[in-house]
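Input: a single structure, listed below in C-alpha cells.
Every protein chain of the complex appears in place save one, which is left out.
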Amino acid sequence: MSEILLNVDDLSIVYKTSAGEVRAVNNVSFAIEKGKTLGLVGETGAGKTTTALGILRLLPVRTAEYRSGTIEFEGQNLLALSDKEMYGIRGRKISMVFQDPMTALNPIMTVNDQIAEAIRFHSDGTLKREEVDKRVNDILELVGIPASRKKEYPHQFSGGMKQRIVIAIALVCEPALLIADEPTSALDVTMQAQVLAMIMELKKKINTSMLMISHDLGVIARTCDDVAVMYAGEIIEMAPTDMIFTGNRHHPYTVGLMNSLPGVSGNAKRLRPIEGMMPDPTDLPAGCKFAPRCPFCEERCKTELPPCTEQNGHLVRCHRFA
Amino acid sequence: MKMNKKARAIKKNAGFWYRFTRNKSAIIGLVAVSIVVFAAVFANLIAPSEDVLKQDYSAIMQPPSKEHLFGTDQLGRDLFARVIYGSRYSLVIGVTTSLVALLIGGTLGSVAGYFGGAIDNIIMRILDVVISIPAVLLALAIVSALGASLVNLMLALTVALVPGVARLVRSVILTVAEEDYVEAAKAYGASNFRILLRYIVPNAMGTIIISTTINISYMILSAAGLSFIGMGIQPPDPEWGALLGDAKNYMRQAPHMLIFPGLFILLAALGFSLIGDGLRDALDPRLKD
Partner (left out) sequence: MIRFIGKRLLLSIPVLLGVVFIVFAIMSLTPADPGSLILGIRATPEAVAKLNHELGFDKPFFERFFLYIKDIVLHFDFGVSYMNRKPCLQEALSYFPVTLQIAALSMFFSTVIGVSLGVFAAVKQYSLFDTFFSVMAMLFAAIPGFWVGMMLILIFSLTLGLLPPSGVASWDCYILPTATLVFGSSAELFRLTRAQMLEEIRQDYTRTALAKGAPNRVMIWRHALKNALLPVITSIGNSFGGLLGGAIIVETIFGMPGIGTYMLKHILAKDVPVVMTCTLILAAMFYFIILLVDIAYALIDPRIRAQYARKRGV
C-alpha cells in the first residue's frame, strides 16, 4: 500500500443557524493516497462542499463548528494548526478549484495579478519579478490561455477560460492535493470534457493527488481511483471505482443513484429516480439516514445506525450487509 | 454552506413580518416613527391647538415644568404644543418629497441604466448638470428665488433629491443587469420592459428601499436645516428646525429650547433609518448569516 497523503477520520461539522443545528457532515472518514484521486459523489446538500471547505478550514467562522475528528495531512492534523500555518498550507499544499468560475475571480484584478499573488504568498518575498512572470506565463500556457492576455480582467474571458484561470491559480504552486469542487458543473458540455481532460493531464504532470467532488457519476467514473458516496452528511459506501460500478453488494442509495443515471446501468430501460427527498439536516433520522426512502427498510433501520462493513476494500454502511 | 439553504428556506417560510419584528432596531424604529405619526395625527388631542401661538409674557423662557412639559420660548409660548404640532410639518415634508423623488428619479435612473447608450447619455448628462449643484445649495437657490414657504420648500427639496436617486438607481441597475439571471431572461426573449420590471427592479429593490427610507430622514433633516437658517417654514409656524433657529439666539439663557425640538428631529430621522435597515434585513436574509 502506498503512502497516505490525506487521512480524514471521524469528521463531523455542524452549522449553527437560527433554525437549529444543521448536521452537515457526520462522522466522515476517508483517506487519499499519494497520486490517487478520490471521488466524492452525492446529491446537492449531501455535505460534499462542506467536507472540502472543512479540509481547507474555509468554513464560515461564526456559524460552522467542527464537532469531532481529525484531518491528517502529510502527518499533521490540520485542525490543530494555527491560522498562520494554514496560510502556508492553502494554495501551496492543498488547492481548491471552485464550482462557479463566473464569481470565483476578483473582478477588479488582472488575471496576471491573481495568479502572481498565489505565487508570492508562498515565496517568502525573495522571488524576483521575472521569475514570477515566467511562472505565470508557464501556468497559463499549461491551462491553454495565451500569456498575451494576462493583463486582462476576468470579465473579458468566457466561462470556460475563467475556469482555466481558476485552475491555473490552484496549480501554480504545484500542490500535493487538489480539491476540485464540481469543477465542470457550471460549464457547457463541450467545455466540460476539455476542462476535465486538462485537469487530469495537469494532475499527472505535477503528480498531485485529488479529491474530485461531483454529482455526476460519469465524471467520477472517468477520473477517480476510488469513490465515496455521500448521503445526508455520511459516507454510506466507499470502494475502488470499478467495484462501485460492478457487483451487487451495494448500498440501496448507490443503487438508486446508478438507476437514475442514463447509460451506465446498460440496457435502454426506464430511469428509476429515487423517491422522496433528503432528510432535513436539522432533524436527521435516528437510524439509517436513508431509511425513509429505502425500498428495503426494516424496523432496525429506523432506530439503529447501521455499522460499516468491509469486504475487499469495499465499505458499505447498511444493515443488509452487516 | 449548502446546508444553509435549508435554514434559509425555513426563515423565508416564517415570513417577512416575522423576520422584521425579530429585528430589535427595526422595532425601535417603528416605535419612534409611530410616536411621531401619533403626535402628528392626534396633535389636537394631545395639546390644544391655540397653545401653539399663544404668547405669555409673564412666562418667557421657562425651563420644563408641570404646566409646560418642554418649557416655554422667548415669547412665552408652550414648547410642548409647538413641538407636537411641528411633527406634522416634518412628516409631510419627509415622506412626500422622498416618494415623489423616488418616482421621478427611479424612472430616470432605471431607464438610463438599463438601456444605456444614447438614452443613458442624455439622461445622465442632464442629471450631471443638476447634480453638480450640491443639494442643499440647489434647494437654497430655489427657495431664495421663489420665497420661503412650505410648498416651495418641498418643491426645492424634491428637485434637489431627484438626481441622487436617479444616479443610485442607475448604478444598482447596472450591477444587477450583469447578473446571470438577466442574461438568462434576455436569452429566452423576454422584453426589455419585462426584464426591467420582473428581474432587475425586484433585485435592486433592497438598495432602493433602504435609500428611500434613509431619504425620508435625510429630507426631514434638510427641511429642518433650511428652516433653521430661515429659508424654509417661517415663524411663527412651529417647524422643528425653525424652533431651533429661535433657540440659537437664546442658547445661553434657555438651553432647554435647544433640547426638545432637536430630540424630536432625531426621533423622526432615526426612526426612518432604523425601519430602512429592518426592511433590508427582512427582505434580504442573505445578510443575516
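Per-chain numbering from 1; labels A and B assigned in written order.
In this text, contacts are C-beta pairs under 8 Å (C-beta built on N, C-alpha and C of every residue); 3 or more make two chains touch, one makes a residue touch a chain.
On a predicted model such as this, the values are computed, not experimentally measured, just so you know.
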Worksheet item: Which residue from A:Val166, A:Ala228 or A:Cys318 sits in contact with the chain not drawn here?
Response: A:Val166
Practice prompt. Identify the residue among B:Val36, B:Ile84, B:Leu140 or B:Ile208 that touches the chain left out of the display.
Written response: B:Leu140
Practice prompt. May I ask you to list the residues on chain B that touch the chain which is not drawn?
Written response: 25, 116-117, 121, 125-126, 128-138, 140-142, 144-147, 164, 167, 171, 178, 214, 217, 221, 224-225, 228-231, 241, 244, 247-248, 251-252, 255, 258, 262, 265-266, 269-270, 273-274, 277, 286-287
Fill in: For chain A, residues in touch with the removed chain
56, 58, 62, 83-84, 87-92, 95-96, 98, 100, 103-110, 117-118, 121-122, 153, 155-156, 166, 169-170, 173
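As a working rule, only the chains that are shown with their structure count from here on.
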Discussion item. With centres defined as the mean C-alpha position, give me the chain A-chain B separation in Å.
Written reply: 49
